[in-house]
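The complex appears here minus one protein chain, its other protein chains still in place.
Our next item is chain A:
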Amino acid sequence: MTDKDTKSKQTSQKDDTDVVMGEKEETEQEKIARQKKERSSIYFSKDAQLIQRAVHQQDDRLMNRALRQAFAQRSKLTKSILTQLSDTLLSHESHKESQAKLKEYLSKSASSDQMETDSQPEQSTPTPSTTTPQQPKQVLPEVEAFLHLLTVLFLIDSKQYQVAQQAANDLVESLQSQNRRTLNLIGAKALFYYARTYELLGNASAIRSNLLNALRTSSLRHDHYGQNVLVNLLLRNYLQDNLVDQASKLINKTPTVDFRSNSQLARFYYYKGRIKSIQLDYSDAYNCLMTAIRKAPTNSAKGFRVAAYKLAIIVQLLMGEIPEHNVFSQPQLRSALKPYLELTKQVRVGELLKFKDTVDKYADVYKADKTFTLIQRIRQNVIRTGLKKISTSYSRISFSDISQKLHFDNPDDVELIVAKAIRDGIIDAIIDHQGKFIQSRETVDVYSTTEPSDAFHKRINLCLKTHDEAVRAMRFPPDANKQKAQIQEAEERRKRQEELAEELEREDDDDDAEEEF
């Protein structure tokens, strides 16, 4: 997530510099910039229209689409666009208050926006898109909230965190006072950015109880979107303060949440995986992380995937397995996963010294990734891998040799470590206490055991599960073919009514004119 944010921030900055240059050069450039701005302003107002339609048809998918489109364009947001949008959309009297609020935030965010200087006079001369003198219409609260949300986004992107926090506070407050089903999606997004502003300002723990309250409210209102987001936000919040126990209890006690969006589900699994890994439940943790990776989008959200992969690799190592090499060779992730590749190599070889070196070398990276504590647990595994190697190469070897090979400080420990390894089934050998050596047993052909079929079973299970999930995830609207026709008809009727209204108006005008005459 963080990556995405920073990336968009970069682009927005780039945009701004472009415009600054244009300003310096010539009016032609300026015109192009203005046109660009108009275009994106139209773009956002189209989204607002889409939201209105979504509300009328009570269709979550339309709402989702509107939000997705708007968010994809967030880099294009500028102050003047927002002012213009709030001028056109919130011109009705009933929105005066919220309009004033939005303007207040924007004015507080002063200096950062270079556009400002030339955008102010522009407001006075009506731009082509606003020339049509329209009666101010009352818009839905959804649209109002949408604009508010865009403002918050813009403020975050332009690093005005204090103002953004204030705006987000107001937004969440106003949203929670309204109980509208159609607000759920916007509300969920708003909550996300609300928590984000607090996190950016470093006082995330302050809103924990607010989030808990919001979770309660949303579950009472059967607001699934809100519940999804809030559960994730809370988990994130707990984990930031290393309150793993609280987080795991929350997961256990929250009534099963029906996840509506894959991205939230992926996040949820990621957090769950993290909690489980800390609680030593590696195989569960690994399953959760793999699901999270599978559910995450394949092309975007690089940051999320990197984080998930890192953790997955560590967990896999902790389970005594070696991740496959192609995990590290994914082009997008290669550089980010390099420290982990090194680590894996050492674990694979079972060289305790080199392992130590690697850990020391990349300690800062691991600490930043919050995987350092887990990595320290891997040491055991490195020893075991070393043992395994030794036991396959030597049919009989003394403890002192082992100690030497694995660079143990205290050769007396070797006997205990070996005994544990035998008990765990890592190596198949017998300890000769008198002779102080271990005797390996004949290696059996793996293919004569049940191991291959177990492995197959595991893979087949995974495939079947994936298939099931895919089938379940596919949703067919009850009567898609009919609905299409109905929508068409509704559209036609709407058009007809509009025409009629227009005609009437014209007639009215004519009449008035006649009367005056």
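In the analysis below, a contact is a pair of C-beta atoms (placed from the backbone, for glycine too) under 8 Å apart; a residue touches a chain by one contact, two chains touch by 3 or more; residues count from 1.
Keep in mind that, in the parts below, contacts and distances are computed from a predicted model.
Missing chain, UniProt name from the options "26S proteasome subunit Rpn2", "Exosome complex component RRP41 homolog", "type I protein arginine methyltransferase" or "ALS2 C-terminal-like protein": "26S proteasome subunit Rpn2". Contact with the undisplayed chain is limited, among A:S91, A:Q162, A:S219 or A:Q439, to A:S219. Of the listed positions A:D245, A:D364 or A:E451, the one in contact with the omitted chain in the full complex is A:D245.
Listed here are the chain A residues that touch the chain not shown: 205-206, 208-209, 212-213, 216-217, 219-220, 241, 243, 245-246, 249-250, 252-255, 482, 486, 496, 507, 511.
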